[in-house]
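Just dropping this structure here.
Of the protein chains in this complex, all but one are displayed in their positions.
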């Protein structure tokens, strides 16, 4: 193979404390925003109506939190997960600052943990990734860990370091957009009268609607994010895999579930954090997605009368109405296991206006 | 079901004179415009070349009339037609003012007619819908009527009121864009030398070209319009329907027919009104569309030397060259019925430059 191409990093290439700057910064445009709407059907008013955004104190219409995340995440793929066997998890994802059309996003990752597998053929890499805007301000930060192949199985195992992972982002650590004032939040425009005060811990919301995703939908999304993970694009190669077809980018499933959640959570106008997430089963072109959400916790926020936070658990389901899923897991041989129809188990925290 | 989700209105929820403001205003962007071009292949120069628009007196490039319509229409779906059995018709659709990139569109509907069906299980709701820009100026207005399920069949029938529906928008009522001056209309740029003066009442134009629409095309379009009607999106659910698959949004068919009509009507630069329309048969992914147009009428416009109006009837046909359709209807059991290949019968009025 030419020495000019990128083979990606293998497990033995990562070193604790190593900082990896990622290439290909990206200026977000109105085109990205329109495509995101077309690809997901998302209807959160903050991201599609500039007067609504201005009224809440935003200088401009912020782009969807997940659009910014997917683009920042895509930057990390060539360096972190090109040779990944599996994306194992996310933690401490914080949406530090809104991202606007015209902002240029770049990203860098630090290796914060390493653990070689006992088989000596692969290992788990933990990274803290940070995304910045053109003013070098942090806009997004997250931890993820992936299982990565070794290329040279003779390479010595690194010292095992497993970073401490917060179970969730504490209420006091939730990023609140500067100048946000939700007193002007108009529920007539957002599509639901239900504010933070109306939700109860333990409440379950089945989001009613279903959405099918075809070939071009998910591949257009993933190419828009310039995410170069081969499993999403190359049908010729994936036909040989155990899946027999291209895998849908898990981030697109998160976006679809978030879009579906509008029906029942229309006022969850801003994602503040993702506490953890599991892509419990793969998704493919042709799948129809449903979702339900449980309210895990609700927090008033210090010094704020205008907004509160809800910690939510959204379950994404494929090819089955979510109301037929009482629990995402079933017991198999005495152990809880995700049902085959469950494709996403996402723990995240949203901001919502108060009465 | 959670009381937080939207079930949509049922027939008994509508009251005569009721005004329903619709949620989720939408700021149009250059991204929407580009997607509309990619989804339809439309080539009307006014909407894709800013110098051409300026030369006609427009302050900026107006977005395609149908793009604005679909977005405004999409706003009304959650309140008006989520539980619709059928979209029965449109009337008096007027494109009151051009819509520009940067404009934010919101919509509201008034119930102007109600008629319960004799079976007591559903009824017809007539609404006048209005769309406004961020200056609260009316940009679009239309009447449509839909058949909607009753949820509570015990609910009493309302008084039957059927509004008067104009057969067409009279020449004197056609909206003409402020500052429009078509004297600078350059037919070299528009793609056809044929102006208003060249068309004759009764003339038929077969638009030659065909266009196939795939899954992602029509679902991307409908999601872009944030139209939440379930029949267009949810393959899992629609597999159980009598269609066995997702229905294409009828508005997308209108857009495709309009785009095809460029070959023969390239100078019909502006839709002024839609007089009526019938989605005579459903369309599905994989269908190839053809179209032909008859000139129903032509009107000089008072005080204008630069433009005239043509009242047109465009017939959309699927999977058959339009030249093989002498008439959109055939007689079945002594009654005229649309041929199976005819998917659209659209009566509308366009503006065209004069010699």
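Residue numbering begins at 1 within each chain, and the chains themselves are lettered A and B in the order written.
Keep this in mind: contacts are C-beta pairs under 8 Å (C-beta built on N, C-alpha and C of every residue); 3 or more make two chains touch, one makes a residue touch a chain.
Note that the structure is predicted; figures quoted are calculated from it, not measured.
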Only one of B:103, B:217, B:306 or B:347 touches the unshown chain, namely B:217
With the full complex in mind, choose from B:149, B:194, B:304 or B:354 the residue touching the hidden chain. B:194
Can you name the residues of subunit A that touch the chain not displayed here? 1-2, 4-7, 21, 23-27, 29-32, 34-35, 78, 102, 104, 106, 134, 214-216, 219-224, 226, 228, 230, 233-237, 246
Touching residues on subunit B - with respect to the absent chain: 29-35, 37-41, 43, 45, 48-52, 61, 188-192, 194, 198-199, 203-212, 214-217, 220, 263-266, 286, 288, 290, 319-320
